[in-house]
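Here is the structure we will look at.
Here the complex is missing a single protein chain, while all its other protein chains stay put.
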Amino acid sequence: MFDVFFAILRRDLLLAMRRRTDVFTTLFFFVIVVSLFPLGIGPELNTLRLIAPGVFWVAALLASMLALEKLFLVDYQDGALEQMLLAPQPLSLLVLGKVAAHWLITGLPLVLLSPLLGLQYDLPGETIEVLLLTLLLGTPALSLIGSIGAALTLGLRGGGVLVSLLVLPLYIPVLIFGAGAVEAQASGLGGGGHLFMLGAMGLAALVVAPLATSAALRVSAE
Amino acid sequence: MFDVFFAILRRDLLLAMRRRTDVFTTLFFFVIVVSLFPLGIGPELNTLRLIAPGVFWVAALLASMLALEKLFLVDYQDGALEQMLLAPQPLSLLVLGKVAAHWLITGLPLVLLSPLLGLQYDLPGETIEVLLLTLLLGTPALSLIGSIGAALTLGLRGGGVLVSLLVLPLYIPVLIFGAGAVEAQASGLGGGGHLFMLGAMGLAALVVAPLATSAALRVSAE
Amino acid sequence: MDSVKAFFHMGGYALYVWGSFGVTALLMVAEPVALARQRKAMIRRLRRLIRLESEYSS
Amino acid sequence: MLEVVNLQCTRGDRRLFSGVAFQLEPGELLHLHGHNGSGKTTLMRALCGLVTPTQGEIRWKGAPIRRQREEYHAELLYLGHKNGIKDDLTGVENLRAACRLAGTPISEKEAWAVLEKLGLRGHEDLPSRVLSQGQQKRVALARLLVSRAPLWLLDEPFVGLDAAAVELLQSVVRDHVEEGGLVVLTTHQEVALTSGRVKRLRLGWKKDGHV
Amino acid sequence: MLEVVNLQCTRGDRRLFSGVAFQLEPGELLHLHGHNGSGKTTLMRALCGLVTPTQGEIRWKGAPIRRQREEYHAELLYLGHKNGIKDDLTGVENLRAACRLAGTPISEKEAWAVLEKLGLRGHEDLPSRVLSQGQQKRVALARLLVSRAPLWLLDEPFVGLDAAAVELLQSVVRDHVEEGGLVVLTTHQEVALTSGRVKRLRLGWKKDGHV
Partner (left out) sequence: MSSRILNWFKFASPATFYPLAGTIGRAAAAVAVVLLAVGLYMSFFVAPTDYKQGEGYRIIFVHVPAAWMSMFIYVVMAFWAATGLVFRTRLSFMMARALAPTGALMTFIALWTGAFWGKPMWGAWWVWDARLTSELILFFLYVGYIALQGAIPDVRRGDRAGAILLLVGVVNIPIIYFSVKWWNTLHQGASVSITKGSSMAAVMLETMLIMTFAFWAYAIAVAMARVRLIILERERDTRWVSELPEVAG
């Protein structure tokens, strides 16, 4: 049953290994956005500390979204998607496999790097911990939700920007709770409630997104 | 002499007309990024006014960067780039045509919309004027500089990161002077010097970028 | 006369009230007008298609 | 086994074909032909279930394919215009990934052997990106040699192949039909397909030989 | 006119061919053949100047092509595996854009006429994306009918075309050669090319008929 999940996971990880740039570009994008802000805004640490959670989360969101574009595109262009649609197993499992690989390649490295960047903004230890935790909980949800948009815009010209238009409104709750948890923590309120909501949204996405994405893929590949 | 410039400009604008969504989607990407920050950071108008120039400029930079990714990619994939390389006119003129069309499609609308978004951040009138001016001067420079990166990334499968590393340092001055001019104006210092630098960088990019891009294209298409 | 002036003055809120109502009215007139024009264009196109069809088959 | 009843497909506002009906039994091959743009690819994709026909039905073993998607896909092998080869994987990896996805994994050794049979010796471990047009097509076709699916749908499989590879592919198809498989095939080249039972179906509105 | 001296091309660490030499004069056609992966496409791209050979030289009217890129390109028409058709433009727009780029603009009426000649009537104003494989190829080939370039480099131009279109293309090539043009052509299909002067060049290391 889960064969196809692992088959696709393995293939995509292999592809990423072959072409390590994909991993690095998302990561690099994240680093750039986070580091550009001090340049655009000015070097004052108080302001920076204030806006840090927002900046981190917006950067993570943009990085994840940027990477989404290629989620199904290459498979679509070279015909591998057709073969995936013809696999004798539920398409949503396959989608789940692809999303999982995608998160491992683009989401996880970014999460792991964020503590280091947190130091740039002079964030205290506990805040960084919460930041790490929210990103760990939130980025899979982003990948899942994003896959719907990626599937819907597949093969459309300007798809990359269109996908952001479709997906960003859906991302907003994740952003709010993600950044909210860090802020709540930073201001001493404790981010538990926010974290709980974040987890709940992740679970909901896990249920809904693969189904919606497979439906969208079938439509788009016609 | 300029035939090929207009030929390619016309073709690309026609393509964009066919897909009017391209124009709107870059625009909305910009709008969404600018509107995301308050969601991540919190609704307080004082903080927002403080970070506004940085946010606008980072958003413009990201929008321009995102859109540039496809500047040559589609032509490369469907073989039109080979035909462009085989055109009996200087390649750099052709590149200039493509960049010009690209800026008209993705850069200009964004510039024109920025005043409206300035209201969201509760910016005063003069600040908005300077913001508009810097974006008008800066975004063509971004498009020109970015075209080099776009051309290089076409072929260098292994070196995508290296390329963004090379291009980013060139983006940063534009960002700093662009955001700096707005900030200087907002704090009552007057942004004249910054604006001058921005214009000078634009001119330099106009001279250097088409040549560098054509050289990069020849290498990438091999 | 005064009352007309007062009416348009809206107790100092003229810009805001008329700005709101004006734009709303503008949009809600523009949409039906645009639709009517699209409909005309569509019918013209359909007639042309039918004419072409009859030429083609004859 | 495969039964097509009164099929109609529309793309955009153009009706490509209607009233298409045929039946294909084990050991039979259907050669689909017709001019460019007559709808061969569209029919093929409809047979896979990738395109929803506007009318009519496709049945496999008596039941509509919509109702038994997974079972049907397990018995089906489709190779289209685009060959589904990942640029960055080698031939061996491509073949193994495709087989794993189709639910019939093969070992690395088998994969090497199959690719060698297809004349890719010395190219098995190059990323497919650097392979020539015809070599990429060969990698895609390698799946035929290891497939256990009874129904093959091949859309212009001979395109880009040199004479020797065409020969080989023909013999593979012939063997499959003789062993009781079903094949639907489109091609513009006139190739002696099999000695077995060959049906022909013509799509399109242009007379043969007219541009 | 076109002179190739002792050409060698290397891809990756594989030497594809070396010592290739030929000369092509007006009114001559060169038929390039060889098994899949023998380097035909690579040679073609080298002839355009898209690939730099590791050894040897290509001369046009006596001078190396590197030295006269723009002049050479003005006299050259290359159609490769990828046909350079923009998905979102219609056939007419594609053709006109390509001609404008090549420095020989044509009017809209001409474009319609040419496409009709190629059997695309009723499809001229569809975005090329929805055209079938063969129809897209036809749009690309339409450039041949309006080109004034003496040198044509055609990489597998017959792929995906139906019999009628192959016929038409052959006659177009024949006319071009008879009028004093030069053609370099690759194809796997055995086609009667011209009655005129046909040279043949074989690349590759495999014996004919071996996979």
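Brief remarks on what is shown
Which chain is which? They are A, B, C, D and E, in the order written, and residues in each are numbered from 1.
Note that in this section contacts are C-beta pairs under 8 Å (C-beta built on N, C-alpha and C of every residue); 3 or more make two chains touch, one makes a residue touch a chain.
The model shown is predicted, which means the values in this text are computed figures rather than measured ones.
On the side of chain B, the interface with the absent chain consists of residues 19-21, 24-25, 28, 32, 35, 38-39, 42-45, 48, 119-120, 122, using the contact rule stated above. Against the chain not shown here, chain A presents residues 148, 152-153, 156-159, 162, 165-166, 168-170, 172-173, 176-177, 180, 183-184, 187, 189, 197, 201, 208, 212, 215-216, 219-220, 222. Touching the omitted chain from chain C are residues 7, 10-13, 15-17, 19-21, 23-24, 27-28, 31-32, 35-36, 38-39, 42-43, 45-47, 49-50, 53.
Note that only the chains that are shown with their structure count from here on.
Shared contact partners of chain B and chain E do not exist in this assembly.
At the far end from chain E, in terms of centres built from Cα atoms, lies C.
Comparing mean CA positions across the assembly, the chain most remote from chain D is C. Averaged C-alpha coordinates put the centre of chain D at 29 Å from the centre of chain E.
Counting only residues that touch two or more partner chains, chain B has 19, 74, 77, 157.
Annotation for chain C: no residues touch 2 or more other chains. Partner chain D is touched in their complex by these residues of chain A: 3-4, 7-8, 10-11, 14-15, 18-19, 74, 77-90, 221-222. Taken together, the chain E residues at the contact with chain D in this complex read 11-12, 34-38, 40-41, 81, 117-119, 123, 126, 130-135, 137-138, 156, 159-168, 188-190, 206, 208-211.
Those residues of chain E whose C-beta lies close enough to touch chain B in the complex are 48-52, 70-71, 73-74, 76, 78, 80-89, 93, 97-98, 100-103, 105, 127.
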